[in-house]
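Let me begin by presenting the structure, written as structure tokens, before commenting on it.
Note that one protein chain is taken out, while the other chains of the complex remain in position.
Order as written gives the chain letters A, B and C; numbering starts at 1 within each chain.
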Amino acid sequence: MKKDDTTMVETVEQPEQINSESPTGLKILWREIVRDKVALISLIFIVLITTIVFGVSLILDQDQIVKVDLLSIHQPPSDEFILGTDYGGRDVFGQLIIGTRNSLAIGFLVTLMTGVFGIIYGLTAGYFGGHVDNILMRILDFMMVLPFLMIVIVFVALVPKYSVWTFSLIMTAFLWMGIARLIRSKTLAEKELDYVQASKTLGSSNLKIMFTQVLPNLSSIIIVNMTLNLAANIGLESGLSFLGFGFPESTPSLGTLLSYATNPQTLQYRWWIWVPAALLILLLMLSVNNVGQALKRATDARQRRG
Amino acid sequence: MSQALLKIKNLKTSFRIKDDYYAAVDDVSLTVNKNEVLAIVGESGCGKSALAFSIMGLHNRAKIEGNILFKGKDLANASPTEWSKIRGKEMGMIFQDPLTALNPLMIIGDQIGEAIYLHNKNISKEQRKLKVIDLLEKVGIPHPERVYDQFPHELSGGMRQRVVIATAIANQPELLIADEPTTALDVTIQSQILDLMKQLKEDMDAGIIMITHDLGVVAEMADRVAVMYAGQIVEIADVYTLFENPQHPYTRSLLNSVPNNKEASSKLHVIQGIVPSLQFLPRKGCRFSARIPWIDVSAHEENPQLHEIEPGHFVRCSCYKHFHFPEEEVQ
Amino acid sequence: MWKFTVRRILIMIPQIILLSVLIFIMAKMMPGDALSGLIDPNIDPETIAEQREKLGLNDPWHIQYANWVKDLFQGDLGMSFRYKMPVTELIGQRLANTVWLSLLTLVLIYAISIPLGLISGRYNDTWLDRVITGYTYIGFATPLFIFALVMLWFFGFTLGWFPTGGSVQPGVESGTFEYVMNRIYHMLLPALSMALITTVSTVQYLRNEIIDTKQKDFILTARAKGASESRIYNRHILRNSLLPIAAFFGYEITGLIGGTVFVESIFSYPGMGQLFLESIVQRDYSVATSLTLLFGIATILGALLSDIILSLVDPRIRIK
């Protein structure tokens, strides 16, 4: 109790909260983003790219783009092909747009699916504790020690009727553990707090406490974690596509464009095929990460900027 | 009166919040003599810990104004090198939470030994170990040889606090600053630690500054008492006077709020409200006036000073003359 | 302490069994079996059926699993249908390459992260810290394969400072000093690419750890003892923040496993990661499953190593 005494004067903080909303609320997260110039620019960039990519891909004819045209192989950028063509004579720009759309979409999808599953899993383990926790955590520990990349590649190679959906399911199956673990440890800490105990004595059911009392207190770390996961998942998808184990062949992806660069000729002399894709992935991941880091700072009062 | 060991004059410790400085300690003057316990009492946020940290030079980002004269030498703006020669040698500090105050990854012997080593590098390792074991014995730890090689988490709270005390007294300091030394402990352990501190004070002829919120601890330990409110000393007197004849409204409220042993179920006289936080301190006038609105504004001083109302008994602001609890009849 | 270790090892056993079951199921799911690669298509189906029976391929799955495990213990991982040689032998050739590459990467990771983390944590919020944090932000956001491609393109092709593929220049006699240097020369670019990216999380972790430790109460105690700032750093902060980093060691190994798949394929480095990709593409499944099993066991051992190191360095776990 007496600790307040020193901490209050030592941490040069806490004034403006007097009239603010809930202490870790979404409004604070938003304010932090707006205050952080880099994060704001990043956010605008993400929104912009997303709109452009989804908008333009409506106009583009995907079948046309992925059709092999042997007459126009490896053409440098020109009026007809803004970013030239690849080894199959396909328009790189079109692939870039649709590839970005696909990468973003799957990034969002996988993040959402791992998020929902991981949150429920972690919340259950952490809240009930004891044997439930023990069993759930053993399973999770086992999943954690699997060599993720290889197992995913083997599955991708094995699954019959391989599609975008099966791909995202495979990714989800091996990617939910991080957030589940985080949520579990936070829930373990949270449920020891008296407000959870109080809810019990006030007659609220476990389910109600888990989702209406505990979960809101985890919302900011969930948002932070899912934002950072989004970046990681976009990277993972493009990495897998790069290796040839991501999207099915007929679906363009940023990683596929990059995989052409494993050909030394392409790497050295046909920059238009891989450099734009590389830059786009980099900028996207950097932006999403920037937003994520700004959110993280916002939730961690120690690092909050003024 | 013996010669003052520590003399603080108009000390002001300010912290930067946003673009402004706020004083956690404001216009504090006091003295500590040898073989004397000065208790500094107050509630959360009154600035008592900030005061202790200022005396030990442990604030790194604070602005310190005024004088801290320790054995005649002004430490207010001493350099880090000067401080590290004084701290641990001539001044020792005892912290509130003995668990966090000890390095969890270092054995007890090394933690106490470090204090000796830092101020006397000529002692051999073996001698140092003997000294540490001696110290452990002195603070009443059973099996000191075994404890020497143990880690903090292997000891109980009371034992840990004894280790912290042993560290503080390793070089026989002349001034000990104890920041809530018994707050984290059970009451039976508390009385043992207090007895130990009294014993050590006598043995070493040291001055002790005891920071606490517990008036019981004050009554047991202190020779003189300073009551702090909102960064200022509002009343200072010897312990008997303060408990028998408290003058400042805050002191009176504080003393009345302790459930005493006399009568059960009696109402406690207490002034509503809390210590205002640093940014919302009134910078002028009597800082307590907001909490006693039934006392007329004219009773307060515009720029309240400490008045010596009898020898050694100082009270801030003239409002004490007119103060009464709201439940009491006005004379 | 030993109790903790024994317990931890006991936890590992079901993990390895489960892993082997999973891999076995994967192996069974794969098209073709031990015979499809071996046998001449001209041999008549009856003989094949006979062979199958003889090899136990018609036995119930648990007997097949038991046999498979028995073979594993004898070091028999089956035959590679593409290379027509035992998988054990095939992997043996590549193993050393990957191990050396990983070792060099590990050394680089610590050589980069410890000084950067220490500087960044000690002088936090100075321009130096901002530069380092900036690097970790970018490193965190950059996918390894893109970074490796750029490194290859720039240092390998454009500047020509490093070889662009292989593990050693053909013709250099093995066993000589030149041979060793040549190997390192080939490993340097892939290792550096991997290290520069994977090290950033350690830098960040170390930085946060130091900043946290700085605010601990026992640092105040040390200051009150009269310790100078540099002594506080060297004796209290450094020690306390480096210990968790030491415990990360095992997990670093785990992280490298995924990395080698990318890096080896980009730099055409003949290691296990490249072999794995090749075997999948060429449907050489006995090699792919064996490699997955090996990497899986390495991951499990890495986690074990980390936990044991942690229990060794932290007295709160050690003494129980």
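Basically, contacts are C-beta pairs under 8 Å (C-beta built on N, C-alpha and C of every residue); 3 or more make two chains touch, one makes a residue touch a chain.
Simple rule for what comes next: contacts and distances are computed from a predicted model.
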| item | value |
| --- | --- |
| Listed names "Acyl-CoA dehydrogenase", "Peptide ABC transporter ATP-binding protein", "Phosphoribosylformylglycinamidine synthase subunit PurS" or "NADH-quinone oxidoreductase subunit I", matching UniProt entry of the absent chain | "Peptide ABC transporter ATP-binding protein" |
| Which of B:122, B:272 or B:303 contacts the chain that the document leaves out | B:272 |
| Hidden partner chain, touching residue among B:217, B:233 or B:319 | B:217 |
| Hidden-chain contact residue, picked from the options B:186, B:203 or B:308 | B:186 |
| Chain not shown, touching residues in chain B | 43-44, 186-188, 190-191, 194-195, 213-220, 222, 239-240, 243, 253-254, 256-261, 264-268, 270-272, 274-275 |
| Contact footprint on chain A, counting only the chain that is left out | 1, 17-18, 21-25, 193-195, 197-205, 213, 216-217, 219 |
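Note that only the chains that are shown with their structure count from here on.
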| item | value |
| --- | --- |
| Farthest chain relative to chain B (centres taken as mean CA coordinates) | C |
| For chain A paired with chain C, centre-to-centre distance based on mean C-alpha positions, whole Å | 24 |
| Whole-Å separation of chain centres (CA-atom averages), chain B against chain C | 55 |
| Chain C, residues touching no fewer than two other chains | none |
| Chain A, residues touching no fewer than two other chains | none |
| Chain C partner contacts - residues on chain B that touch it in the complex | 56, 58, 80-81, 83-89, 91-93, 95, 97, 100-106, 111, 114-115, 118-119, 151, 153-154, 164, 167-168, 170 |
| Chain C - residues contacting chain B, complex | 216-218, 220-229, 231, 235-236, 239-240, 243, 313-316, 319 |
| Chain C-touching residues of chain A, taken from the complex the two chains share | 138, 141-142, 144-151, 153-155, 157-158, 231, 235, 238-239, 242-245, 258, 261-262, 264, 267-268, 274, 278, 281-282, 285-286, 288-290, 293 |
